[in-house]
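One chain of protein is taken out of this complex; the other chains stay put.
And then chain A:
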Amino acid sequence: MNKKIKFNAKNLDLYYGDFQALKSINLEICEKEVTAFIGPSGCGKSTFLRCLNRMNDLIDSVKIEGEIIFEGQDINGDIDVINLRTRVGMVFQKPNPFPMSIYENIAYGPKCQGVKDKTQLDTLVKESLVKAALWEEVKDRLNKSALGLSGGQQQRLCIARAIAMQPEVILMDEPTSALDPIATAKIEDLMSKLKKDYTIIIVTHSMQQAGRISDKTAFFLMGEVVEFNETPVIFTNPADKRTEDYITGRFG
């Protein structure tokens, strides 16, 4: 079973001013799988994730070298960034619903792309909420402020908001770090369902989480990818001593 490669990073270097945060990253991310990034704090997981939808454009000091091929095109080149971001959605560490109604939060992305038809938006909102396992909880309060939801609900709303764009890839940066175990379980459950249709890349600090939900795992250390392999291999038979130290918790 040979899966299609969705993202292919080649010799990717990233600098914040003079500080090199990513060092020659080479990584192939397959379609319709869950890929997890693990590694100690500050090793560049978020930085790399944000390369994949060009979110680092927002930071002035960032300079990038090397290529990331997405569907045959180098996204660091002269591409339509907006089009890229509609195809590669993102869920952030801290739930960040907009201060608007639940409905408007989900309709926001499609509206920005020019979707105006009310019935079309209605269906999209409902479908996205159903997929994100939030519909039952909010269907009677769609016009209430999204800020009134609990943290876990807010995060599922953010996932629904990303789904509403019908992206090909969803990037998640520690999506459950602010949530309790029950909400976390719901979101993990959701991810394994979503992977049928989407390519999912998740940053996590929880080894258990990476083990439970991901197909492949990349271990980052000080701006480099130390090891990248099938998740069971990483966790039971890592090739690199540093990987083993990290996952067994022996890491300094």
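Following the convention adopted for this analysis, contacts are C-beta pairs under 8 Å (C-beta built on N, C-alpha and C of every residue); 3 or more make two chains touch, one makes a residue touch a chain; residues count from 1.
Note that contacts and distances are computed from a predicted model.
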Which of "Phosphate transport system permease protein", "Assimilatory nitrate reductase electron transfer subunit", "Fe-S cluster assembly ATPase SufC" or "Dihydropyrimidine dehydrogenase" matches, in UniProt, the chain that is not displayed: "Phosphate transport system permease protein"
Contacting the left-out chain in the complete assembly, out of A:R85, A:K126, A:R212 or A:R242: A:R85
Of A:I75, A:I102 or A:M165, the one touching the omitted chain in the full complex: A:M165
Residue among A:N8, A:S145 or A:S177 touching the omitted chain: A:S145
Residue among A:S61, A:Q113 or A:T236 that touches the chain left out of view: A:Q113
Absent-chain interface as seen on chain A, which is shown: 53, 55, 58, 82-83, 85-86, 89-90, 92, 94, 96-100, 108-109, 111-113, 145, 158, 161-162, 165
